[in-house]
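A single protein chain has been removed from this complex, and every other one stays in its place.
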Amino acid sequence: MEPAVREKPRLLPALWDAAIAAGIAFLLFCLVLGVRTVDGVYGLTLQPRPVLLAVVVGIVFFGRLALNLFWWDRDWRFPPLPFFSRTAKDAKDRAPRDIYRVGLVLIGFAAVFPLLGLVLNKVFGANLPLLYLIDLSILVLTYVMLGWGLNIVVGLAGLLDLGYVAFYAVGAYTFAILATTFGWSFWMCLPLAGILAAFWGIVLGFPVLRLRGDYLAIVTLAFGEIIRIVIQNWTELTGGPNGISNIPEPSFFGLEFAFRGDNTFHQFFGLPYDAIYGSIWLYYIILVMALITNAVTLRLRRLPIGRAWEALREDEIACRSLGMNTTTTKLSAFATGALFGGFAGSFFAARQSFISPESFTFIESAIILSIVVLGGMGSQLGVAIAAVVMIGGFEALRHTDSLQLVFGTGFDPTLYRMLFFGLAMVAIMVWRPRGLVSTRQPTVTLNKDAGSISKDLVSEGSG
Amino acid sequence: MSARGADTPVLQVEHLTMRFGGLVAVDDVSFEARRSEITALIGPNGAGKTTVFNCITGFYKPTEGMITLTQVSGQRYLLERMDDHVINAKAGVARTFQNIRLFPGMTVLENLMVAQHQMLTKGPARALGSLIGLAAYRQAEAEALSFAIHWLERVGLTARADQAAGDLPYGDQRRLEIARAMCTRPELLCLDEPAAGLNARESEELNGLLRSICAEGNTAILLIEHDMSVVMRISDHVIVLDHGSVIADGPPSKVQNDEHVIAAYLGVPDEEVANVEKEVGA
Partner (left out) sequence: MEYFLQQLINGIALGSIYGLIAIGYTMVYGIIGMINFAHGDVFMVGAFIALISFLGLMAVGVTFVPLALILVLVVAMLLTSAWGWTIERVAYRPLRSSFRLAPLITAIGMSIALQNFMQVAQGARVKPLQPVITGRFEMFAGDNFAVTLSNIQILIVVTTIVLMAVFWLIIDRTSLGRSLRACEQDRMMAALCGVNVDRTISLTFVMGAALAAVAGLLYLLYYGVIDFFIGFIVGIKAFTAAVLGGIGSLPGAMLGGLIIGLIETFWSAYFTIEYKDVAAFSMLALVLIFFPSGLLGRPEVEKV
């Protein structure tokens, strides 16, 4: 490396560039932001908002100018993030043990966190918003589980599935219908919901096996939409747009978490009633379910079937030349992914106690898929971190009182949540196209301290 | 090798024809590959060699003709009726590809383990047993691993076992692809230009490897090759294709002096024959 002789950017070109950017921003926003349509007496009328437009164009101008002057020509770089190594060399040096350790620490924290919080609140009188934190954690863990389930299909087998939410819906409705019509318990329905979802995975997977790449993607998307529309319109079975309510919560070895009843948890243990116990129980259910998903996936990866999935992602033709039945291999990936989606779905129904088709739109599939891709396809730890970042960050936007200080009290952050969410998806992907954890762990090694494989070598599959 | 299968040719191709629309890529080709021999399929570009290969390995379904594979046990398979993966799984035909098709993101060892998928999932006991870690599966896995290690040693890749296959140099990738095909325990190994892109030393090593596979007697070899010098040195039996038809069939010494062959390779019968003869060492 020779010492960098870098020309400092001159002000004039930077200004010119910023002016162009501002001009484009003006073109983009002049009508859609600069004018607002309002309902008037005789139909829509227009209300100009020149100040807002000027502010936005100004932000673009000065932002671009600042980027030009200070950022793109900076001499320093961010220090590399731990575990998220980008280059092949880093990946090799980094022993898989590290990822293993981080995973253990995270699991350990997840395992004690609600109990710790409970002890802090009850014994030491701390005032943590525990109920909220646990509910949020349950949400995050549900997405972790869904991400891990989809990871089998997309990350391991390399089959792009844009309709994963269909299996989530099948699981949720299976439990909801069985529980509300036959009064079956969560624990009886859970395996049924998973099996039914896996069955649908095979049914939907079968006709599309010949399709490749984006054709597969669009057909899976179509199937997801079909299932949602059928749920929405089959009112006798699913309640249609009104959904199904009064779905029972899972019991604690026969004990209910209700306030009153014959067999309630707090009475049995002689505790004062607190809604938190039910939440903690749900938290541990989803934690264990997610960890089982993870354990099964990690185990399957080391078995012939899991290796076959990854080989399929790498090169389908080579797989066939080695005597592998790619049809059953693909179907098994679809079915396994759907199985976990179905489990997560019935948990979702049990936790919400109300489901409607609105919970199973395409946007859910998109969110789950982006968790998988953002995490680094095929990486279990990456998917978990991505779920925490995306869902946690998304929820955090709901509670930004500080933003109201900046933008005034008229500012409603929930309105902007999805906008930020979409922009964040773009920004993070541009920042790390290969995902957060961009290495792959070998499933079998000759030497104990073999390194991991850089994702640059790993294919993404054509299916 | 007492079974009657040992005496019959491992592969019999009879009247094989392959048409793509109006184009006749392979026209009434018949030949045999015998056990414990290295059979070479040669011919100029576009002669239809790879098409014949794809028909044998099931990637194309031939328009007409019959391809019979006879195993050592005497069991016979009609390959033209079988799907590509069944041809490998049941009949025992393994192949490599002209432009190497490894699993680049998996390690060398993993590549060899994937190749033993069949052996590891044969029978419900192993397939289901693998999920819960039954002894029957564990034993099969240990067997697969030691077989993979055996092949790593034979192709000299033991030191690179835990590297990504996509990271290997070209020559190593070629050898790995052969080892991977051999890990399916084939009766017939089909190699599509195995020496392409190898330097002289690597090419020599390849010869030794193929000879040793052949000498063990379990696996017959059918290869496509461009490089005449390789073909002449290694093969026991040469079939020359041109424009989709067989123009010569016999031992290398006979084929290399065949004037049809020389003409086919050069397109000019007289002037440059001498050069070719020099090249092939006649």
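The letters A and B name the chains in turn, as written, and every chain counts its residues from 1.
The definition used in the following text is that a residue touches a chain if its C-beta (ideal position, glycine included) is under 8 Å from a C-beta of that chain, and two chains touch if they have at least 3 such contacts.
Please read all numbers here as calculations on a predicted model, not as lab measurements.
Participant: Among A:31, A:128, A:295 or A:396, which one is in touch with the chain left out?
Facilitator: A:31
Participant: One chain isn't shown here. Among A:51, A:123 or A:426, which residue touches it?
Facilitator: Touches the omitted chain: A:426.
Participant: Of A:208, A:247 or A:383, which one is in contact with the hidden chain?
Facilitator: Of the candidates A:208, A:247 or A:383, A:208 is in touch with the missing chain.
Participant: From the list A:68, A:238, A:336 or A:370, pick the residue that touches the absent chain.
Facilitator: Hidden-chain contact among the options goes to A:370.
Participant: If you put the missing chain back, which residues of subunit A would it touch?
Facilitator: Touching the chain left out of view, subunit A contributes residues 24, 27-28, 30-33, 35-39, 43-46, 154, 160, 207-208, 210-215, 217-219, 221-223, 225-226, 229-230, 232-233, 317, 362-363, 366, 369-370, 373-374, 377, 415-419, 421-426, 429-430, 433-434, 460.
Here is the rule we go by: only the chains that are shown with their structure count from here on.
Participant: Give every residue of subunit B touching subunit A within the complex, in rising order.
Facilitator: 57, 59, 84-89, 94-95, 97, 101-107, 109-110, 113-118, 120-121, 130-131, 145, 149, 152, 158, 161-162, 164, 166-167, 180-181, 184
Participant: With touch defined as at the start, can you tell me which subunit A residues reach subunit B in the complex?
Facilitator: It is residues 88, 299-300, 303-305, 307-308, 310-311, 313-315, 317-326, 440, 442-447, 450-451, 453-455, 457-459 of subunit A that touch subunit B.
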